[in-house]
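The structure's right below; bear with me while I get my questions together.
Omission of a single protein chain aside, the complex is shown with its protein chains in their original locations.
Entry: chain A
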């Protein structure tokens, strides 16, 4: 029947499609979908389903491309396609039609179209660009529903770089009369904030307006944004605490319309959100916390109803109370509340109760003690999730006294568990506990054996490597160390003697390594026996080639002296035909080494040296080679992404704004070119960055060819061989029980099978053993658990430079024996990870080559001018002069000498708002006016002097001097009193910046009414929009009477931006060599003259940029971050805005710069 209708419809011309017949159309469409669904439900096999869907998709494909298909049919087809996609069959041919439907249809079609688009496409899909115009149109529609749909789709998927296009329209919607539109607009903006925070920087004020919206729904949506922003930076929103408290108080007090009630609880979700925000604001902040005590108390009191949702509120309340600055009364109530959760018969509440306990137990271990019986019950709960949560809780309260029993419980759970994620997690925890609290060697080794057998090949690779590291480093006591090793050897020999075919590969590898290293410590064991076992392992079926390689290298270590030559020969023979090249090579090495015992001793010294290997991660030993190659005309190295970029540049030359003024290919850039050093340094800078970023991994792969392979597919991929798992579960108990030292744990923990009457007693017993050491007398120490926990295996402090006698040869042997690195990679991997990052140079003298080059360049350009400034003396000053001259040469305008300190002032203001660490007095009085920069600094561009902090004895002000090579932070100390201050010492720190003190940070005496100057140079390597610095001044008014005056302030990226002197040609080359780019529209300044020139000059004035050239409606600008890297801007006038395109090797620099550009233009 439906087919008939279908045919009729398609046969009829468009007229009919427009005309009535709605009934027929509807029937056809619904029945088609229904037909499809029904036939799918009837199918029995996946294969049949596949066939059917294929047919269906073919039919859909036919119809969508037919010109006769009406919009209404299209709608139905789209739903069918959605259905197929949901089942996992790709229907990519309809994507474009979905977009078309959203574009051209009426509201109903649009709705389907938008839904289909948001289900089918992802944010990076290229077709999405086609949607931008539709969204734009719909956002401007007068039809509410269309606007709603557009906002919805925008918040689901929207291409990041198209946000500027629709941002103004969405912003506009914030003041729409309809609440639903405002609400959706707020969420859409939140989405923008998540994917591109810098683009919505300027509308923070509007968020505040949304927070104050008269519609509670709009306010509620704005809380999403605030929760996120406060999570990122609680300090800047402290001033809103009062508002949030007021809102919550009103909500709790039932001031909202009844509509918002849910099970007669007023707006529960809103309450939850607010409580979370408050807990973030109150964390570690007493004054803020005090504001919220009352309302938290009220929330606790009001939430008495016995419904799920009230518990949700209670839970958030409790968490908030334990997060903020503590108040005894509230804590008590919260603790009672947790009790209600834990004791609740409802399992969901029990779960949350356990979670809350886990969270709280660090603050108050006694709470766990109170609920110990409940915890014991939960430990045997039938729900694995509850059990797991309980173990998590126990993990937090573990100490040296209860470790055996807790670990036993955890291992018991592990044996039953078959969820990969849980296994990985728990295995890690057990290993951590075992290492920290192990009561003795035997227990430790046994536990680790179980860990390895259970965790198998799933566990984190650093776990076995840490374990081996422990052996290699040794502990502080020689004798204990020996004992541990001996015991390990013993236990592993026992394991190997048994059936080890089912043991995880990682375990076997650990065993091989330990036996190879330490079996010789044991005198009473025949080496032949060890060798026999290892050989057996080597030949065993089902052992991976990595493990073989580990075993073989253990054998190599053991086969010392001529006695083993025969064995070595035999092994070499049997392995020479192996397909695995590593094994073949190792066998060959074994053969050679066993014949030459001197060589053996050199290559494999005993004991293995435990000091770090020096790894040259920068590959400096290749420098000579590289420079030779470059001299011989080789092209400089470019990282892959750059190469890619250049390739695409070449192909799509027309899109490139500077394409015409440039040589067509990059390769034409030769070394003889005067500019190439700049370029070279750029590219090396790039690669330098990348190595630094991926320092660890890079070093790893470089050093150890084999690592990848060892931890490659076999290592990570969970091997779910059914025969393997059950056996693995059985085995460990054997291992554990074979020796007898497990007794203690066993007796106190009988198997959970006995009958009920005994049960209670057992639980009591269990409780006493679990919660031992948690008593009140101990609770103090529990608060600082880490301090109490004296790890059993205290590692030796590693000496980086220690020239351990035997160690010297190791590095060379390592490079010559690549195969060794494979097998020992556990160890070396560990070593590498602990290698410190390349030391950061602290001297400010080292300039980036680019900068040096730039200024050098500038000097060439303006020799005449610089000759006049010779008498200036200081090199930096003259460079500065050069630059000024240079820029004036190009633009005919000069540099700003004094930059207003807007930013600094603002930061001070914001500090004052949230001042808790700072003393309140801000003497904007004569004191700060008195302070003057030293005359030699007056010449340089600098900011105003701003007061940072003060106390009765001392006031501290700061001034930023924009030196060519660094930001000079000048701290001016002024003593307003008549008495002299002694031993004045200034300390300054900032995590993100490189700081170096120049002079003046320690003074013996600061006379009354005198000031002193202290200078710091600051450099920024990674761009941050704002960085905070903190510091303190300590001084003595009387001997032995030390005062400390803390201060803090903020610096912005703008302070670290310096002009980058380039000419157009250099600019073009640099532009092509950089691949990170960001595009955005900026406001264009109007008001007199050429708007482009005016805007660029304004930017130049407020951020120190260098305007390279202005041609017509385009301008190019260059700057660099001190010690960071260059950033190039290309601006083009585009209607009433300035389209800016930024490129920089530092990924976040363009964003930061854009942010400051926006601010600078706003202030204009």
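Basically, a residue touches a chain if its C-beta (ideal position, glycine included) is under 8 Å from a C-beta of that chain, and two chains touch if they have at least 3 such contacts; residues count from 1.
Just so we're on the same page, contacts and distances are computed from a predicted model.
Note on the omitted subunit: UniProt lists it as "AP complex mu/sigma subunit domain-containing protein", one of the names in "Multifunctional methyltransferase subunit TRM112-like protein", "Chaperonin containing TCP1, subunit 6A (zeta 1)", "Serine/threonine-protein phosphatase 2A 55 kDa regulatory subunit B" or "AP complex mu/sigma subunit domain-containing protein". Within the full complex, the residue among A:111, A:600 or A:963 touching the omitted chain is A:111.
Only one of the listed residues, A:123, A:232 or A:329, touches the absent chain: A:123. The hidden chain makes contact, of the residues A:350, A:522 or A:1100, with A:350. Across A:190, A:413 or A:1155, the single residue that touches the chain missing here is A:190. When the missing chain is restored to the complex, the residue among A:152, A:527 or A:544 that touches it is A:152. Only one of A:59, A:132 or A:227 touches the absent chain when the whole complex is considered: A:227. Annotation for chain A: contacts to the undisplayed chain at residues 18-20, 22, 25, 30, 33-34, 37-38, 41, 72, 79, 82-83, 85-88, 90, 105-108, 111-112, 115, 119, 122-124, 143-146, 152, 155-156, 180, 183-184, 187-188, 190-191, 217, 221, 224, 227, 259-260, 262, 267-270, 272, 276, 308-309, 311-312, 315-316, 347-348, 350-352, 382-383, 385-386, 388, 419-422, 425.
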